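Below: one structure in structure tokens.
Removed from the display is one protein chain of the complex; every other protein chain stays in position.
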């Protein structure tokens, strides 16, 4: 049941990189919500590979086709179902990987788990391509949140050692490279170009901010906002770390520094700082919800690597063919927004049961 | 549904800090498993506050009383149910918090979510005391894993800026202060003493290692080992960050550095490094599963803090009375082990359905 | 995960007939709901065995003790947890059943499923006694529904061939024998007395009616009101059949007879008949929700029966000792109400997410 998420809505993602289609079902979206299809396609376009230097040249149309759940672009109460057809696939690139697993990739673990029956082409169900249907669901949730004044935005916070500057206070949907400080963004692009020219890849950090969330969303213990977001964000391939608010820095702080003091401002209770990342006891406190996810470098690199022949059980070297993103982080920005939007929308629906 | 966890087993935690009892139910443990009650009590003892300088002086007997699910200390197939009676509670300490929320605590968010009906005494359902029933469930799962050669161990990796040395390769159950390098442990204790004397608190990091896990455990996407562990670990109060393997460091690495190369060793495929933390594509690869959780400093501190009067909606200062742990990290070590054990045991049961 | 129920609330039932206690946790009840404890105890009293001729003489105090989730008899948002201590148990009566299973009981299937580790005393987790915690949860939900003008009521519709007369239009909480027509109730009691004097038992049917439910509650397909009620009602031991509205009679009808015609009455749309039992497409239509559950005769009878020796694998005869209800149906009336109330309350919470 690995491919389903949610308590009050339920997202199921299906398909493999080179199967006839990938897609998603999304249950629980109330009837009568109009979806802006142009905005959705634009959102998906931010994830799609293009000609940009940091992404793979494979062309993905990534136009979702809705099979159910909407009438005249409006939700009808039935589960939403949408697919994206897979085209332009070259399965032959991957046959060799059944014998020699790519280090850092799921080739070995899939082989063990599925006993050799896994779909190895293009990474199968483990492919980053599966984030496209997550973006369909997330793009819809993000629209619905926006209607309630809730804004879900993310940025490339760092690539390698290059760190973005400034604060993320507005969505970067229209930027080709979603960094707040364009000069830093330019340096990141240069680093990505360099890494690509070396046949290598590089990791990075994405920061996500959700503003406008009312206080009182989320639950204690296992369904807190951290838990909910963690369960979906770790579903994005390559994420190896996640932190909220001050994150790992809290470990070095004293309580007197880390506690966000309250004060009254214009008749409302606000916190003077946001080390909590907008979450206390799993529940939103009305401050922006802030988290950061660490992405590992794409495991598929052109450089020669040490691996093994799984059948002969002997050492082997490997050069990954095909063309791969030298840095997945840029295209993953809308995916992180999608994940956050799904988690927040789900939690908000849950809040409706209480009041 | 915030207080339930699990896919193949289901843990439900109930009670508040000062309610008649706290407890847990645990469904799905197969019949015929003998529980070593002495070992379980010893495990719970590691979490209990004692006279040690870093913990609150409140005495907790923390002896679990099983109400169902076992016959002659052996699971009978019915849900396990166990409680710990709450005694030695002083509710009067907490009345004031209904009006003036402690910064960094869930007082404000609970007030909004539950409309003033929350149980405020001792933190209610948000209290760290609720980790005791998690340790009952986790202590049982840890025993069951040990029978299959799987060892779940954790340590204090850091308190403030003091970092433990060495590698965690064996459980530290018998150490009063669970650090690998006792000299560093001594320094951490000194820091905690200092912080306590200042009426302050301090955060830290716990590292957890699970050895002996077979390859092939866990699922892709939303039920990967990272997702499963994240959902329960973020259920431990005060956790604000979580990372696996090389964690946030992956963001700075190149693929050629971060990919763990495979080689054949004694006829088995092993990885030469463990940046993946034992997990690829959500699935264990046979290497030790490694993660670290960042704990914020206890929000309850004696120092005067800025807060607000929620009723009068005006600024207010607050001094938290009562006695609180200056550093929760030490007592949280078995809690993290419990969380990891529950997540791993659940995933292992899931694996049985596939083969 | 057999002992949990619910989508928007989650009920978990634990304990065995002769374990230290039985109990339940109930998550998802919104904070701020006052529970009338006297009414709850009275509701539980209707299920408890007494001196009445149709029930077992075992005395059950059945007073629930709340361990968590309430403050001053008011829900605080944390999971409700309540237990009933088991007393007056005589485990020695049951030892023999480990060898020779009672026909019609779960002795044989539990032996196979749990490999001999099941708690056999008093039926263990299969005991009808486990319906007491269901009545705690159900009694609470029934109170909450009543506050919204929704009335959950049930009656003994038949015992053997004796059928109650009249229509069920108001709760029978105050009747010792919950039949609408007291004359028929008297005949049923006489039949039960006769059956008991013969060392035998007898089955019956319970009818349940829920009035005041708004239209629009429930979902299509697998979470329709029929599905939701079925999943919990078949959790009551001894239920072997369930039907809604005209039930099995619909199979003999023509569409022109079975379709409930609509008409306008006082500006509201009503149905002229209620063959649908208040449910169309899984969703309430505003008419009373009506269902009937068939209960088998108590399998524990004094009469000699043919069974087997499971260890020696040879034929054996059995006389069940101890004292058992000759007809469980009477005491099951509040249990059916409890089940219906839980299912309806859960579905009503779900409705809140949509509007």
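Which chain is which? They are A, B and C, in the order written, and residues in each are numbered from 1.
Note that in this section contacts are C-beta pairs under 8 Å (C-beta built on N, C-alpha and C of every residue); 3 or more make two chains touch, one makes a residue touch a chain.
Just so it is clear, the structure is predicted and the values come from calculations on it, not from any experiment.
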item	value
Which residue of C:84, C:106 or C:168 touches the chain not shown here	C:106
Among C:9, C:80 or C:130, the residue in touch with the chain that has been omitted	C:130
Residues belonging to chain C that touch the chain removed from view	1-5, 7, 13, 101-106, 108-110, 112-113, 125-126, 130, 158, 160-161, 195, 200-205, 215-216, 219-224, 226-227, 230-232, 234-235, 237, 239-248, 250-264, 267, 269, 271-272, 275-277, 280-285, 294-301, 303, 305-308, 310, 313-315, 354
For chain B, residues in touch with the removed chain	8, 28, 30-31, 77-78, 220, 349-350, 352-355
On chain A, residues whose C-beta touches the chain left out of the figure	1-4, 8-10, 12-16, 19-23, 25, 27-28, 31-32, 65-69, 71, 74-81, 83, 110, 113-119, 124-125
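Criterion: only the chains that are shown with their structure count from here on.
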item	value
Core chain by centroid distance, with centroids computed from Cα atoms only	B
Separation of chain A from chain C, taking each centre as the mean of its C-alpha atoms, in whole Å	46
Cα-centroid distance, chain B relative to chain C, in whole angstrom	39
Centroid distance [mean C-alpha coordinates] between chain B and chain A, Å	26
Set of chain A residues in contact with two or more other chains	220, 354
